[in-house]
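Sharing a structure below in structure tokens format, with a few things to ask.
For this depiction, one protein chain was excluded, whereas all remaining protein chains were kept in their positions.
In this document, chain identifiers A, B and C correspond to the written order of the chains, with residue numbering beginning at 1 in each.
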Amino acid sequence: MNAIYDFSILTGGIHERLSGLMSPTAVMITEMVIIGTLLIVFVALMGLVLVLAERKVAAFFQLRLGPNRVGPWGSLQTLADFLKLLTKELITTKSADKFLYNLAPFIVMLTPFLALGVIPFAPGLQIMDMNIGVFFITAVSSMGVLGILIGGWASNNKYSLIGGMRSAAMVVSYELSVTLAIMTMVIMTESLSLSEIIASQSDGWWIIKGHIPALIAFLLYLTASTAETNRGPFDLAEAESELTAGFHTEYGGIKFAFFFLSEFVNMLVVASIATILFFGGWMPFHLPFEWAVGFNHIMDFIPGIVWGFGKVTFVIFLMMWFRWTFPRLRIDQILNLEWKYLLPMNLVNFLLMALIALSGFYL
Amino acid sequence: MEQYVFYILAAIILVFSFMTVTSRMILRAAVYLLFVLIATSGIYFMLNYNFLAAVQLTVYAGGIAVLIVFSVLLTSQLNEKMEQVSLTKALAGGLIAFAGALLTILTIVQYNFRPNGLPELEPSPRAIGHAMLNYGDNGYVLPFEVISVLLLAAMVGAIIIAKRPAKLLNEDRTAIDTSYPSDKNAYTSRTKAEIDSLLK
Amino acid sequence: MQAELISKDGTQEYFVNMGPQHPSTHGVLRLVLTLDGEIIKRVEPHIGYVHRSIEKMAEFDTYKQIIHLTDRMDYLSAHMNNEAVALLVENALEIEVSDRVKVIRTIMSELTRLASHQLWWGVMGMDMGAITTFLYAFRDREMINDIMEETTGARLTMNYNTPGGVMFDLHPNFQKQVKEFIKIFKTKLPEYDELLSGNIIFTERTKGIGKLSLADAISFGVTGPSGRASGFACDVRKTNPYSAYDRVNFTEILLVEGDAYARYKARIFEMWESISIIDQLIDNIPEGVIMAPMKAIVKLPKGEFYQRVETARGELGVFVVSDGNKTPYRVKFRSPGFSNLSVLDHISRGHKIADLVAIMSTLDLVIPDIDR
Partner (left out) sequence: MSTIIAYFKGIGQGLNTLWTGMKVTGYYFFHARKEIITMQYPDNRDTLKIPERFRGRVVMLHDQNNEHACNGCTMCEMACPNGSIKIITDKILNPETGKAVRIIDKHIYHFSMCTLCNLCVQACPSNALAMDNSYENSVYDRSELTFVLNQPGSKIRDNVKD
């Protein structure tokens, strides 16, 4: 791998410079502050970019132009919207449970932050390399639904409550499929650490190396994770045409922005996981054949950060494509889909993958 | 540094545990419990025992807490405050809790902790996996499998209990006239004569 | 609000106000739902939020002036509503309009029907969560609106018919534009099928939902595509042909299933039929006057008159009691939306909220048509 593009040189340099200046504890605190700030900036920036991207993509699917008034190509539109949301009055409905009502947006916002902490976007561009990275992400992402559930209840609105209950029933069941699809790939990667998973794909992405079961696992993961992020066609929690706005009917201003932003950051998280598990994270496109050495070498010259974000963008685009094409499912159909189709298929696929891993029948 | 983090986490656990049992609003109590569970996993993280911490998050914070909130939402007295506990009950409960705490603290203080001399196990998921399915020394395959069977039995039992006699959800739906046959996959236009013949 | 009920299972029923402001009631319809969880126990439509007393206003207007009010009832089939009143006056006075007017009216009716069904299709998709269909439908509808605007001068409230004929002659571009539109729309209509009709999510959500039996359709008076999807042969164009419908070949769309998908399919089939009707007529519009000789002030003879036409939503009846004056004594519109709404409670019981949205969408309600 080309060492020029490794971010650890940069981060290591900063660490050494700081260590020369102050005590280890102070270095640690300083670094934590820097990283925290950067993470918040990153999330805010990605939120703005993704919201704009969603609106533009939706517009092109629908033969519209999308935002094009504020800034060139409408690039500042989301910023303007964000400022508008910031300046709005924060209203709490009269008989809402104020503590829980105000807490819910933060719980929802917390989980993508936690998950982003362990995701490597480029070589060295990772806050913490945990040896159970994938497991950690599934663990924290299961908490996000609590925010929706609590927010839906605390709003004291029947539509919100229905939305929250739907979301809880849905996320709790789809978590199984997400985890199983991830576990299917973990059989191949033989590690839970995200950086090791990426490293195992230096000679080819798992979706190519793992062929049939990997492809099935990818489709299953994509479906289940779309459902877990509450996006269309699984956006039952908000279900505009049935529940007006679902669980965030009563939220306004910046609290609404939190719910809104968390959906997009969650999308980024699940797309990153898909990228890391199936498309080799920031690994360049390599073919696992002898004759492809030259080709592999050329691919190395494209920086890892481009590969990483390029693939994430692709997965996000797929999810947007789903959202802007399909009608919404009904709650019982969603649960049917999970328990009668995704879960059995996942289990069979898991078995298939285990057999393939045992027999060594992968590239 | 680590000490302070521990104190903070311990304080969170203590305060929110107390609030959980004293809160008179059932859903808030559940949310306080969530904080306790998260702080507990924080302590595991501090001990560098990532796997257990993640399990704590998945099973307790993500699973149990969600289920508790979910089932709390299904109870009927959700909007009312729980009744005030009577003084005698509170006293008795406090006394028992105090006695339990005293006993635990005494035991811990009196016990002479010393290193056991065993080699340090690397808490990697790989090692845990090996230990789980190992039937030699330090192997846990029997408890692992027994627990699996137990969980399966519990699940089957839960399904049996939850399964109501097949009752139509739309029982009070006005009876639909089924006098004409319905071919669900056809949906093609028909002439009036065809419909008349279907009706006969 | 009534006390909340405890059902047999010990679960609590509760009320939800769906509307008057709600994204899927498409206007100001208020539905009071009695729910058990997500299951609908009862639907109680509360109407009257856009009541403008058109029937009362019509008592003070001359017959020519009534027509512009009918534009505002079912604004999506404005032309057919106009035609109903115009035909009533013509039949009452026994005026024979020229063939040209008849053919123009038929083509315009079918174009309006197409536009209405296109809008319905887009909104149906949107109610189901597929927002993209809405924009595609509007793209195609725009062409019809442009044709309408060119000839009648308005896009929605056309007020094109008048007793004895039509207000303007066809625009010179009309034939060319309509042929162009038909040509384009024949390639776009299969897309509708690809996007929604065939989509497994869509079929799963509509098949077997909101079943309306033939007997119920007749007893509730559900007409139009909604009624014909249950096998109720109620097409006024066939049963009581008016204008030029007796000289064109078209099939009356009849299905037997009576569920939401059948109602959906009925409208899709109807679009093809509309295209075929326009195809047959557009090339041979006879020459003739566009206005039969009429007196300046129209007075209907004493008596009662009834005229029915097939709008995009079903059978529109106009009932006029005349006392011989220049204004009617009493006017009553039998609007299809009102009868179609009445069946909502009956067919949506036991379904889920999401199904209610689908059922309402397939009934194709236009609230001003219900309230008048």
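Note that a residue touches a chain if its C-beta (ideal position, glycine included) is under 8 Å from a C-beta of that chain, and two chains touch if they have at least 3 such contacts.
Everything numeric here is computed off the predicted structure, so don't read it as measured data.
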Q. If the full complex is used, which shown chains touch the chain that is missing here?
A. A, C
Q: Identify the residue among A:L65, A:L86 or A:V306 that touches the chain left out of the display.
A: A:L65
**Q.** Contacting the left-out chain in the complete assembly, out of C:I184, C:I200 or C:V289
**A.** C:I200
Q) Which residue among C:R139, C:K179, C:K207 or C:R247 touches the omitted chain? A) C:R139
Q.
Can you tell me which of C:G48, C:G153, C:P286 or C:G303 touches the chain that was removed from the display?
A. C:G153
**Q.** chain A residues touching the omitted chain (full complex)
**A.** 57, 60-65, 68, 321-322, 324-326, 341, 345
Q. What is the set of chain C residues that contact the non-displayed chain in the whole complex?
A. 61-62, 64-65, 67-69, 71, 132, 139, 142, 149-154, 157, 159, 162, 167-168, 171, 191, 194-196, 198-201, 203, 296
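Heads up, the rule we're going with is that only the chains that are shown with their structure count from here on.
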Q) From the C-alpha centre of chain A to that of chain B, how far is it in Å? A) 24
Q) In whole angstrom, how far does the Cα centroid of chain B sit from the Cα centroid of chain C? A) 53
Q: Could you tell me which residues belong to chain A and also touch two or more other chains?
A: none
**Q.** chain B-touching residues of chain A, taken from the complex the two chains share
**A.** 25, 28, 97, 99-100, 103, 130-132, 135-136, 138-143, 145-146, 149-150, 153-154, 161, 164-165, 168-169, 172, 175, 191-192
Q. What part of chain B is in contact with chain A in the complex they form?
A. 1, 25, 27-28, 31, 34, 38, 50-51, 54-55, 57-58, 61-63, 65-67, 69-70, 73, 78, 124-126
Q: Over in the complex, which chain B residues touch chain C? Could you list them?
A: 76, 168-174, 176-184, 186-192, 194-195, 198-199
